[in-house]
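If you scroll down you'll find the structure; I have some questions about it.
For this depiction, one protein chain was excluded, whereas all remaining protein chains were kept in their positions.
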Amino acid sequence: MPSPSTAGAVSNRTPKRDYLSAGYTVRSWLLTTDHKRIAILYLLSITLFFVIGGLAATVVRLDLMTPQADLVETETFNKLFTAHGVIMVFFFLIPSIPAVLGNFIVPLMLGARDLAFPRLNLLSWYVYVLGGLFTVYALLAGGVDTGWTFYAPYSSTYSNTYVMATAVGIFITGFSSILTGLNFIVTIHKMRAPGLTWFRLPLFIWSIYATSIIMVLGTPVLAISLFLVGMERLLGIGIFDPRLGGDPILFQHLFWFYSHPAVYIMILPSMGVVSEIIPCFCRKRPFGYSFIGFSSFAIAVFSFLVWGHHLFVSGQSIYAGMVFSILSYLVAIPSAVKVFNWTASLHKGSISFETPMLYALGFVGLFTMGGLTGLFVAALAVDVHVHDTYFIVAHFHYIMVGGAVMGYLGGIHFWWPKMTGRLYPEGWARFSAILIFVGFNLTFFPQYILGYLGMPRRYHVYPEEFQVLNVMSSAGASILGLGYFFPLTYLIWSLMYGKIASPNPWRAAGLEWQTTSPPPTDNFAETPVVVDEAYDYQHIDGVSPAGGAT
Amino acid sequence: MIDDGFRLLPEQASTHAPRVDLLYFFLLGLAVFFTVLIAALIIYFSIKYRSSNRRVDRTPGSGHALVLEIAWMVIPFLISMTIFGWGATLYFSAFRPPAGAMEVRVVAKQWMWKFQHPNGRREINTLHAPLGQPVKLTMISEDVIHSLFVPAFRVKRDVLPGSYATCWFEATRTGKFHLFCAEYCGTNHSRMTGCVVVMEPAEYEAWLGGGLANESPAVAGKRLFEELRCASCHMPEADPVRGPPLQNVYGHEVILKGGPTVTADENYLRESILRPGAKIVQGYEPIMPSFDGQVDEEQLIQLISYIKSLATP
Partner (left out) sequence: MRIETAPRAPSPLAHHFDDIQQQHEAGELGMWLFLCTEIMFFGGLFLAYTIYRTQDEAAFAAASHELDLFWGTVNTAVLLTSSLTMALAAHAAESFQRKQLLALLAATMVLGCVFIGIKGMEYHHKYIHGLMPLMGLPFEWHGASSGHAEMFFDLYFLMTGVHALHMLIGLGVLLALLVKANRGGLQGDFAAPVRITGLYWHFVDIVWVFLFPLLYLIGAR
């Protein structure tokens, strides 16, 4: 526990500069140990990767408008969908909220001056970039065509594409994930401001903590899976090769042991963001605070127990299938708890619909839909039919894009004034949020139907009767792409022409709003001491206990 | 059926399909219900409690309600367990072919499906099947993992290199139905498709008899068994008998050196031919040479079919 603050002696002066103006050289940015600058470095990198991954998807969806292979060669198509998956999962979704919003906001929310290990934080960004460079090299040199799941023995023995370079790139980037998670756990344990007890923590912190546990425990298993595939390619060992007595299913178990918890790395932080936005724009404490908090941990624990639901048709024993099916239903329950609590939080609130709230509500709706289709795929007999079809593609995109990306955008908009000192243009932002919501549904809802009809995933050519739905999906994708283009533009615009933001434009609760926008390098003039409960909106709004808005 | 044009739901062409669809529609109803419920609540609360509405009562409650929390944990749990039980029961029956199912051997390779019927007739990418009779597919891959998927039957099974996988179906409609590879297997994964042609039983018999004269796998296997001199160790007339007798081994328990027992199924027989040292039968020495590299998957299927034909059930 932090001792009574002596830090006041270090920075007990009115900060004259914010973190952005504390040095304009490239060197001051590339050698920074300020968590806020590192967050911005991450923001730039992951946006770049999002664009690359999005371009890959654009070509895929364009080609899928016709049943034949009209746009690119099949080998190229296979490399494109692999690139899309690898980049979006490992270089966008996994880092996104933790590395950008987590890095920026966690120390501020805790009343700390930085994360526990600032230099390790900078190292994690460099490691991320190094991994990214390897992967980009692999893409430019010729690409990899195994799918982001790298199943053996295709990846270990048969594919003659750049598997090694990509595997090395992802392996390296994994360390970035581990270091980030490690940093968060230690910071949350050791650097909370005086008075900030566990049950006064913002729910974003709870979800980042749960995410960090998964990052720390799960990522190494991905590392060993990729390592073994690499060794098999390099040294010719037969861990996964049946001709040498190996078992290709072993790869699937090792891979999914990480990659299933990984999807919770991708969604838990978004849930944390939603848990911050909804109370702010309802002007009241979230309903069931401790249930929302504990559900994050329940999800983290259960997430490690369900990986076998990716192996229902693989040859895994049917009894194992049954165990994994039951556990998969159990992991759905804490998520349902969150959705119900968020909805109940709206009751008796005083609700306004600024952009962050639009994203948060969109998240709740789309995550609910995606999560409900999880019930479909956890049902053994149904999964046999929809496994490896577009139903699965729709299921995970509803959660990853309709959920995680919407949550990320909501968080970016919510904390944009804090991070940049500027307000984004509200009208354009609301328009974009709605456009994204509409475009998203048009893109991915038809894919549920396609999947149940039987269209397999990773198909370049397909039977003609699937064309109508594919065209609908591609049309929706164009709207979705356009929708993403707007925030990219107006957010950059706002850096130069946006209105100057006050320290707390949303009148939100949370220590991050108790300092300037943008914050000074050391975050706070004096270490705050916490005496209120979390989300004390009644106090903030000056509402008397008898109720009624001011 | 193939070339039917635009559909919203796949055809039901097997005994299993309507059962899966029933569960699917139940899930669909459930999903629609909860989606509408949450959406409606969100919209209702958003309108009623919008900040510009000053007249609504916002007297805060306690901010939590244990009864509510428990209710919305228990109810989804009960619903989930129901769905689980339903799905698991169906899954079991999908995995257990009825006794006496007609066996078709399948060998998958990049990028084609090779089928062989019990009487030996072979086909590539198209599978002819009789209406109303259970058909069991025993499948293996020559290279990477593939997956045999027939949407109209709601059946799918990964086809692995190195061990046999089985699935079964009983067709309830005649016609041509899509057959897809459903596990990414390289460049022409999306072209590794075909169809299942379901015919009336009489037509199927007629079709079976046609084509080039083919020997059944068991007959071919007997010939191979002789060519490779298996009998010199494994048949009672061998002198001395150096290997475990094979007349009645398939489907029965085998006691291995050291005590453990194993059921002599197809994977056991295949392994014993390719890696004879892996499981030594009690009372015998590990002297069998490996035939890895000398027999391909098709020949292995033939040998195993022959050994199976020797067994009395």
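Quick notes on this one:
As written, the chains take the letters A and B, and residue 1 is the first residue of each chain.
Note that in this section a residue touches a chain if its C-beta (ideal position, glycine included) is under 8 Å from a C-beta of that chain, and two chains touch if they have at least 3 such contacts.
Fair warning: this is a prediction, and the values are worked out from it, not measured in the lab.
Within the full complex, the residue among A:100, A:203 or A:239 touching the omitted chain is A:239. The residue from A:113, A:200 or A:310 that touches the chain not shown here is A:113.
Considering A:218, A:279 or A:293, the position touching the chain not shown turns out to be A:218 (whole complex). The missing chain, though absent from the display, is touched by one residue of A:170, A:185, A:263 or A:366; that residue is A:185.
Not every partner is drawn; the one left out touches chain A at residues 2-3, 5-7, 10, 107, 112-118, 120, 178, 182-183, 185-187, 189-191, 216-221, 223-225, 227-228, 231, 234-239, 244-247, 250, 254, 522, 527. Chain B residues in contact with the hidden partner, per the touch definition given at the top, are 257-258, 275-278, 280, 286.
Following the convention adopted for this analysis, only the chains that are shown with their structure count from here on.
Those residues of chain B that touch chain A in the complex are listed here as 2-10, 19-20, 23-24, 27, 30-31, 34-35, 38-39, 41-42, 45-46, 49-51, 54, 57-61, 63-65, 68-69, 72-73, 76-77, 80-81, 83-84, 86-92, 94-95, 110, 143-145, 147, 149, 151-152, 154-158, 160-163, 165, 178, 180-191, 193, 275, 278, 292.
The touching residues of chain A, counted against chain B in their complex, run 74-75, 78, 145-147, 149, 151, 153-154, 157-159, 242-243, 245, 247-249, 282-285, 287-291, 312-315, 318, 321-322, 325-326, 329-330, 332-333, 336-337, 339-341, 343-344, 346-353, 361, 364-365, 368-369, 372-373, 375-376, 378-385, 387-389, 449, 452-454, 456-465, 468, 538, 545-549.
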